[in-house]
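This report concerns only the one structure given below.
Of the protein chains in this complex, all but one are displayed in their positions.
Coming up: chain A.
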Amino acid sequence: MATTTAAPPSGAGTSRSGAARPAFLLLMTVAAVAALAVALCASVMFGSRSTSFGDVLGVLGLFGGTADDNVTTIIESRYPRTALGVLAGLCLAVAGTLMQGVSRNPLAEPGLLGINAGASASIVAATAWLGASGATDTMWWALPGALIAGVLVHVIGSAGTGTSVVRLVLAGAVLTAVLMAFIQAVTLSKPQVFDSYRYWVVGALGGRDFDVFWSVLPFAAVGFLLALALGPGLNALALGDATAVALGSNPARTRGGGLLAATLLSAAATAAVGPIAFVGLAVPHVVRALVGVDFRVQLLFSALLGPTLLLLADVIGRTVMRPTELMVGVVTAFIGAPALLIAVRRMRGTT
């Protein structure tokens, strides 16, 4: 325990480490895009009332298909939640990849590191005392909360000598506890805030319109572009600070940029659909196992597979308990927590 050091987040990709073969990458890209396409179709097809694939083609006017108005209305009503699912899934997965790369910690994730709680606390405070409401307001208030929480966790987690895998997670748990006490205190004493908070905190894609999408899109876009720019820096950082400097990279700048981008992305996702845990943890692990350790490739695949996972989780939530619906945040917790538990059983170095 005393000597638990951060394992480099290389995980399972040892056989394909470094630059993967172009043909293999092309194949994987096609597969990932296909998976995303399937998830997109499923998201507009299934729900409390299911439609067929032919109907979807018909609504889109493809291959000469047609659809009656009823079906068209149903399918079009699912567009906003599908768009939000794509955006939030991308944000969470890319944020997770960034955080795991920056902290060289395979357990780093916005939910576990208290960033979601920071955004939540900030939103609750703004709703209670500053009359904030609506997606744009929420967005602006999610940002500073997420940023402060992210910085705090890193400060607590790196107090003393060095940063370890477990420390950051524990620091996140501590911060989450204190912020949760604050959130509960405010929500329990203000029924109106309690009402909006309990609907928001489960993490749902449904019941929101395109306004939400458009108001968080700029933040997500800036965060994503910044993330892509950091790819080479993250690759250098993975080799250790000294090597990164020797390669002409600036580790401090990469860390700062990575934290900023991850915060922008997770704040955007949290503001849009509520705090959703484990997508940012699970997707980067899957991506590393599939395509290896090159962060430029990892970031792109996270951007493809994050939306896929979130949309499929949402479809499961909509269909498993018909006619009522399970929120996507509940589904991802039940997919993600067992994944975490399996990862724990495989942790051999930490006895």
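Convention: contacts are C-beta pairs under 8 Å (C-beta built on N, C-alpha and C of every residue); 3 or more make two chains touch, one makes a residue touch a chain; residues count from 1.
As a convention for this text, contacts and distances are computed from a predicted model.
The chain absent from the displayed complex carries the UniProt protein name "Ferrichrome ABC transporter permease", chosen from "Response regulator", "Ferrichrome ABC transporter permease", "SGNH/GDSL hydrolase family protein" or "Glutamyl-tRNA reductase". Within the full complex, the residue among A:45, A:125, A:151 or A:202 touching the omitted chain is A:202. Which of A:133, A:189 or A:243 touches the hidden chain is settled by the complete complex: it is A:189. Touching the chain that is not shown, out of A:146, A:175 or A:315: A:175 (per the contact rule at the top). For the chain left out of this panel, the touching residue among A:292, A:307 or A:329 is A:329.
Taking the complete complex into account, residues 1-2, 4, 107, 111-112, 156, 159-161, 164, 166-167, 169-171, 173-175, 177-178, 180-182, 184-189, 191, 194-195, 198-199, 201-202, 277-278, 324, 326-327, 329-330, 333-334, 336-338, 340-341, 344-345, 347, 350-351 of chain A touch the chain not shown.
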